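Before I ask anything, here is the structure I am working with.
Missing here is one protein chain; the remaining ones are kept as they sit in the complex.
Here is chain A:
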Amino acid sequence: MKKISFALSYLVLIGFLLSCKQKPAIIMDPIAIVEAKGYAIPVYDFENFKVLLGKKDDKIRVVNFWATWCKPCIEEMPYFELVNSAYADKNVEVILVSLDVPSQIESKLIPYLERQNIQSQVVVLDDPDANSWIPKVDEDWTGAIPATYIYKGNECYFYEQSFSYNELEKELKKFIP
C-alpha cells in the first residue's frame, strides 16, 4: 500500500518535472558580436543560447523567435515591444531571438531595429542543424516562425502562432498574480 502510493507520488513528481525544461546554468558565450550603428548584436549557437530559456530567477521572460524576412513576425513585433515597455515594472523581459543569417545582421537586421526603434533585447540564434535543437525548445514545435516561449522559473508555455496584443497580454497575465 505504502509502496504504491510512493510510486504514484513519484510519477506525479516526474509529471511536474517533465512539464518544464531543465536547463543547466552556464555562462552564455557568443560565437560573434556584430556591431554597427551603435548596436551590438550577439550571435549564439543553441548550446549557449539555451541558457536564456532556463534562467531560474523571478523574471517572466517572453522569448520570441522571428526574422526580418518573416512577415507575420514583423506584424506582431509592435505587440512584443509594447509588452516590453508596459510590463517592465512587472518584472517582464522580452527577448527577440532573430533567426536571420549572420551575413544579414548588418544589412537587414540592424537597419530594421533602427528604423522601428526596437527597444527589447535582440540576440541572433545561428545554428543551422535546427533538427537537433528545435525539439529542445519545445517538443511540439514544427519549426515554423513566429513562435514564442514564455516562462518564469519552472512554469513555461510555448506557442507556434501569431499573436494579437490582447492574446499576448492574456497569456502573460497567467504569470502575473
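For this structure, a couple of remarks:
The working rule: a contact is a pair of C-beta atoms (placed from the backbone, for glycine too) under 8 Å apart; a residue touches a chain by one contact, two chains touch by 3 or more; residues count from 1.
In this section, contacts and distances are computed from a predicted model.
Going by its UniProt record, the hidden chain of the complex is named "Peroxiredoxin" among "Transport permease protein", "Peroxiredoxin", "tRNA uridine 5-carboxymethylaminomethyl modification enzyme MnmG" or "Carbon-monoxide dehydrogenase large subunit". Check A:Y44, A:Y79 or A:W141 against the missing chain and you find that the one touching it is A:W141. Contact between chain A and the unshown chain involves residues 1, 4-5, 8-9, 11-12, 15-16, 18-19, 67, 69-72, 99, 101, 128-132, 134-135, 140-146, 157-162, 171.
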